[in-house]
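The structure appears below as structure tokens.
Let's look at subunit A:
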Amino acid sequence: MAEFSTFCRHASKFTGVSSVALALTVNAPARAEDQGVLKIGVIAEAQAVAGSSIPSAAQLAADEINAKGGIDGRKIEIVSYDNHSSSAESVRAFQRAVNEDHVNAVIASYVSEVVLALEPWAGRLKTVMITPGAASDVITQNIAKDYEHNKYTFHGYLTSGALSGLVCDAAKDMLVDGLKMKTAVIMSEDAAWTTPLDAGYMQCLPKIGLQVLDHIRFSPDTTDFTPIFNNIESKKPDVIITGVSHVGVQPTVQWKSQEVPIPMFGIASQATNSTFWKDTNGATEGVLYQGVSGPGVAVTEKTLPFVDSFQKKFGNFPSYAGYTAYDDVYIIADAFHRAGSADSDKLVTAMEATDYIGTIGRVQFLPKDDPHVHGLKTGKGLITGLFLQWQNGAQVNLWPAELAKGKIAFPSFIKVKASLN
Partner candidate 1 sequence: MSAAPARLEANGLIKRYGGLVAVKDISFKVAAGEILGLIGPNGSGKSTVMKSIIGVERPDGGSVRVDGTDVAGWPSHKIARLGVGMVFQHSRPLHRQTVLENIILALLPDRLLRLLPDPAIEERARAIAARVGLSAVLHRRPATLPFADLRRIEVAKALARDPRVVLVDEPFAGLTARETAAFVRLIAELRDDGRAILLVDHNVKSVAALADRVFAMYVGERIAEGSVEEVMRDETVRRVYLGGGIETAARPEAGFRDASVPFLQADRVNVFYGKAQALEDVSIHVHEGEFVSIVGLNGAGKTTLFNAISGLLPYDGEIRRQGQSLRGRTPAAIARGGLVQSPEGRELFTDMTVRENLDMGGQRLVKAARAERLEWLFDLFPILKERQSQAAGTLSGGEQQMLAIARALMMKPDLLILDEPTLGLAPVILAQISKALERLRQTTSLTVILGEQNVTFALPHADRVYVLEHGRIVWEGEPSRFAAEAGAAYL
Partner candidate 2 sequence: MLLRILRSPAIWIALIVVIIAATLPLYVSGYVLGLLTIAYYFGVFSMAWDLLFGFANEVNFGPTFLIGLGAYTAGILDNLYQPPIWVCVLAGTSAAVVGGVILALPALRLRGPYFGLTTLVAVLMLQNFVVVAAGLTGGEIGLTVPDVLSIDDKVNYWIALGFMAISGAALYGLSRSPVGLILQASGQDPVQAAALGFNVTKHKLAAFIVSAFFSGLAGALMVFYLGAASVGTFIDVTVGVQVIIGAVIGGRRTILGAAIGAIFLIAMGETLRPLGDLATFIVSAMALVVVLLFPSGFVGMIARRREAT
């Protein structure tokens, strides 16, 4: 029953447009210039915590731009579609967005599965698509494989590979240098995006001086993590390097209830949600996770103003995909401006030249010859990400040092050998 075909809640609003469609053929869809409006389609998971911020953030950006008179005098219109986290429904939404609503570009989903299903359609329907949250490297690899066909897809969020790099950077400073840790076990869910992530971990952790004792992948529908934690514990590592997104509450709660004496450190998408504390009954105390943003952390001068106005408008904090979705609208708008046209191919060229300071750092896309073409460039001066920890009910940023808001601290059951200097 979950599989009813989908479409955004404002279906009725667009039926008027549809009549216009009839005359026009699909392969060269009519863009919306004539109406003097730039349309951006947003396909996201409305009821999932991470996905729900995407349309709102995009809308916020559009409003701001329109308030300033739009791009070259053209207003931006956001058309959003709920995909119920299903690839099939996303494909239908994408087809409708392009063939029916004639959007000029699409911002799509935080789920790698969905984006991968849409990527070929972006090529087939020659429409620029950017994902604000998916992490799988395969997305960019596909572009590298068949650039001419897939060049319309852009990766607006860090690829898993990049993420693993950022986690390692933070681990170096916080764990190896800070806590003198020597060994680690990788624990990640068995999903598209973690394959390159784990590969990245395996490669960079030893480099920074963390010996990888074991590498555990578990099915995302796992409910009982006891065996996994016991297994890890028997290896006696100093830290658990995580890669979880679909799951989150259950491993965290069982980590606490079993009092696993080893800290968790790494990617834990659900931990970035402000509701995570309540969902886990506070079990998340002491969990360390990578993020591109955090409450009260001014990554760039745009970060905090965005969070404020987002919270004013929608009454809650944006998820990580919210930040990127917000930036993506600006990036697309900027590309429109430079391309001076909404023609997809011109738009791609303009997008590739992007150099934009957003809420999570400075955005530049990797060039055509790179194996991760259209992925984000990372590193000092570009995007570094943050590292935060849940401390009695609040998300506290600990890394990088210049943005730190507190000191690392663990619940009593965690045994950290080295003294917390």
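In this text, a residue touches a chain if its C-beta (ideal position, glycine included) is under 8 Å from a C-beta of that chain, and two chains touch if they have at least 3 such contacts; residues count from 1.
Selection rule: all candidates are chains of the complex that A comes from, given by their letters.
Everything numeric in this text was worked out from a predicted model, so none of it was measured.
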Candidate touching subunit A in this complex, from 1 or 2:
2
Interfacial residue positions of subunit A with respect to candidate 2 in the complex
1-7, 9, 11-12, 14-15, 18-19, 21-22, 26-27, 46-47, 82, 86-88, 91-92, 95-96, 99-100, 112-113, 116-117, 119-121, 124-125, 136, 190-192, 219-220
